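Take a look at the structure below.
Note that one protein chain is taken out, while the other chains of the complex remain in position.
Take a look at chain A:
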Amino acid sequence: MSAINAIEVNHLTKKFGEKVAVNDVSFKVRQGEVFGLLGPNGAGKTTTLRMITTLLKADSGQVKIFGHDTAKEGRLARSMFGLTGQYASVDEDISARQNLMIFSRLNGLSRQEAKDRTAELLTEFSLENSADKPLKAFSGGMRRRLDLAVSLITRPALIFLDEPTTGLDPRTRSQMWDTIRKLVDQGSTIILTTQYLDEADQLADNLAIIDHGHVVKMGTPAELKEQLGGPRVTFTLSQTRQVAAAEQLLATQVAGDVREEGPDLSVSLGQVAQLAPLLATLNDAKIGISHLAVQEPSLDDVFMNLTVGKN
């Protein structure tokens, strides 16, 4: 069973007029893993997801869900996953219970099964108290929870989450993360798109970074960070007018780019030991430092490295 990949995407391409939204994207998702599609706005994440979930027809390429070609067995493929879209795809005008009932019925549950499952999901997602209020009275977080609950009606083995936490406040966001982790523990395979690096870092086992429709990098969060090398050190200069001089000086000492942000200059180090000579150099040049920070590389750095200057 686990020999079959949950998803195989081969050379998926989509053009909107002249614009290539998704360009030859391929990846595989193993069963039970969380796969993140990470990229800036407009990178092609949602378009890719829409093609995988049969909402959008690809210009070329192939998608297999648990070995079934979505182009040939669309309805079968659709019965094997749940989808939570970027915009709450629930009915605003009717109550949470009615939404769950209707979607249960449309998913093929009998009336009684639909009733039971609705009650179960309302409890699981702590929505019983508002179950019969119209959604207009719901907060963003409640709406997302309902949205996710609707995707889980059939207990799909594969769940697509398109930017599950966009627009949520930090508390609701971490609640959503907990919910996602719980699903993973129950053995679900999850594909999520996100613009947030910390989210990908927190949740994903494997990542594809997408920019301008291309997969620019693929790997585990740790691998991607490793490629960046050692820690990054940020100097805050006491005098802004010395920024240019300090930048030149640093550039001669380190291999990577020197990044400048106001009075802050940051460089990537191979090893922490390289820090001492840098400080000495700056000291010799009488360049004062008011603050110093050393950080392990984050996915932010990966992201910046790969997509900087292109947007």
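We take it that a contact is a pair of C-beta atoms (placed from the backbone, for glycine too) under 8 Å apart; a residue touches a chain by one contact, two chains touch by 3 or more; residues count from 1.
The working rule: contacts and distances are computed from a predicted model.
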Chain not displayed: protein name in its UniProt record ("Molybdopterin oxidoreductase family protein", "Dipeptide ABC transporter, periplasmic dipeptide-binding protein", "Transport permease protein" or "Oxaloacetate decarboxylase beta subunit"): "Transport permease protein"
Touch with the omitted chain, as defined above, among A:7, A:109 or A:216: A:109
Omitted-chain contact residue, chosen from A:22, A:83 or A:282: A:83
Interface residues of chain A (partner: the chain not displayed): 50, 53-55, 75-76, 78-79, 81, 83, 85-94, 98, 102-103, 105-110, 113, 116-117, 120, 134, 150, 153-155
